[in-house]
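A protein chain is absent from this complex, but the other protein chains hold their places.
When the chains are written out, they are named A and B in that same order, and each has its own residue count from 1.
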Amino acid sequence: MCIIRASVTAVPQLLVSTVLLGGIYALIAVGLTLIFGIMRVVNFAHGEFLMLGMYLAFWAFTLLALDPYVLLFVSIPLFFGAGLLTYTLVMKGVIHASHNVQIFTTVGLSIALQNVALVLWTGDFRFVRPWYYSVVVRLGGTAFNLSQIAAFVVSVGFTVALFAFMKWSYTGRVMRATAQDRDAASLMGIDTDRVYGLTWAIGIVCVGVAGVLLAPLYPVYPTAGLQFVLLAYVVVVLGGLGDMVGALLGSLIVAAVEVVGSYVFGTAWKEVLYFLLFIAILLIRPAGLFGQRGTETLGV
Amino acid sequence: MRGHWPALVVFGLAALAPFFVRDAFLLDSLILILIWGTLSAAWNVAGGYAGQVSLGHSAFFGIGAYSAALLATRWDLSPWLGLMVGALLSTGAGLIIGYLSNRLRGPYFVLATIALSQVLLIVASRWRGFTEGSEGIPVPFRPGFWTLGFADKATWVYIGLGAALVLYLIQRHLEGSRTGHQLAAIREDEDAAQSLGIASRRLKVMAVAGSAALASVCGTLWAQYVGFVDPFYVFSVDLSVRFALGAIIGGTGTALGPFLGSFLITTLETYLRATFAGIGAGLVGIYLIIYGLLLIAVVRFVPQGLAGWVRDFARRR
Partner (left out) sequence: MIFLSVAGITKRFGGVVANRNISFDVAAGELVGIIGPNGAGKSTLFEVITGFYRPETGEVRLQGQRLTGLSPDRVSRQGVARTFQKLRPFQGMTVLGNVTVGALQKSHDVKQARKEAQEILERVGLADKADAYARTLSTGQRKRLELARALATRPRLLLLDEVTGGVDQGSIPGLVSLVQDLHRAGITLLVIEHNMRVITAVAQRIVALYLGEVIADGPTEAVTRDRRVVEAYLGQAYAER
């Protein structure tokens, strides 16, 4: 009886927590799914760019006393540049290679970046603590950290902007056309190489910005990206790899599992929950996840 | 014996080493090269010969390590029994993952294997009552054959060598046999393989489960040798990558390649660790940066790996 009453009063808090968390996950996942949808590459180094975003926020805050939210504007061109650079140096050469080659390329990039961070900045946990770090907002029986709300608002704004860009801008359309048919796109004079470079860079900007936003909320360390990116994989597989709207829904589902799971089972076991969810999804409807077999040869 | 002479040279040298080398550090390196090489070879059975690339093989390694350590500490049972229990559990886990490999291709399969190792990591590090949680478990050292306790490094060299030889022969069998041809066909093009009557689903499951059991056995041996099981190490993605890396650098789908790759990366690691150990702890990460860059370069420029490259070179002449 007591438990039931407790869970009823917890509902608003759980609901809002889910939405706030889901918004941030969405930004991480949208970049991952964008890269997969258009380039057909699963970026195993995605989490490392998140980590770099967190470190960027940490150093800007510590050395320059720059607030993470001010830094946001600087971080966009920075990560865009980092994206273009890694694309040219690493991804460009394997864009037409087999899945396995692409997987190991991004895995290699992930190991290298993680350990660059380890060598440069050691494995210590670091924290970004701006003045609003401990400000809690209370609203109708629910309580939130101000940074969480800010991260949510910026995440959602960013995601909406990306959707608008993909849907209405000429470049966005070109990118989607390339995703549908590589060969046809290049026959029509689309410079697919530029499209892939741009896609990669935009994906990296999304996750880098997410890193900056997360810095005031979580400890910063070289493998900080791993837990979030594992989560982002769950999100994108849930929503269908490459499907941007699916990624949004997936983010909310995973956030709900995490929030409700931690509430019911305790935080120690929440990861097990979403990994089980992940494996279950892979088992139950994988066909929808990697496209219907043979549809590409339909009617020939 | 045709085609076996490079292996004879390599394993022969390793077998002779304890007679000439007394330095414990060098013998330790040799043992690790053999164990990691055997693990890369076990990975190669699924990833190289059958084309089912996994980045979660540390799951099976960890199962093997934990099975022996837990049976020994909790119930005082022989690590040989732990070795078999681990192999059985890993076969079971391998069957599940193998089943998944029939529904998931490419990156999806990789993600599923990572998920498996991460679930086990969480269970092992949080289930304090059974596994001692994140502190890990020391493996009791009790001298004797039944307790797999040998203070002598030379004995461990021969244990590692034995495991390596078994894996080498298994791989050679895969190259020459009917099953091996069929697995290669699946790796190249599964639909085409099926159109030739190859029961690809069954074969893939068998390859993955077999590879899992072998990795588990190595996990047991490693834990008995090192004497400590740390969940964050044995179930790590880094370790899975290491198994794959050895096979890729040496040459996927070649029998000697994984040992060659293991020799290279273990030597590199030992050398760099020794070089940078005095300068600063964080600098040990440098060898991992080199790993990462090496991986990127090898898959792009020498996708067939070192052994594959030598083989192709010999063929062209």
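One rule holds in what follows: a residue touches a chain if its C-beta (ideal position, glycine included) is under 8 Å from a C-beta of that chain, and two chains touch if they have at least 3 such contacts.
The structure displayed is predicted, hence computed values, not measured ones.
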Of the residues listed, B:V21, B:L77 or B:A184, which one is in contact with the missing chain?
B:A184
Of the residues B:V9, B:A192, B:A274 or B:A297, I need the one that contacts the missing chain.
B:A192
Can you list, in ascending order, the subunit B residues touching the missing chain?
176-178, 181-182, 184-185, 187-189, 191-201
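The rule is short, and it goes like this: only the chains that are shown with their structure count from here on.
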Once you find the CA centre of subunit A and the CA centre of subunit B, what distance in Å lies between them?
31
Residues of subunit A touching subunit B in their complex?
36, 42, 90, 93-94, 97, 99-101, 103-105, 107-116, 118-123, 222, 226, 230, 233, 237, 241, 268-269, 271-272, 275-276, 278-279, 282-283, 286-287, 289-290
Going by the contact rule at the top, pick out the subunit B residues touching subunit A in the complex.
51, 53, 55, 100, 103-108, 110-112, 114-116, 118-119, 122-123, 126, 237-238, 241, 244, 248, 281-283, 285-286, 288-289, 291-296, 299-300, 303
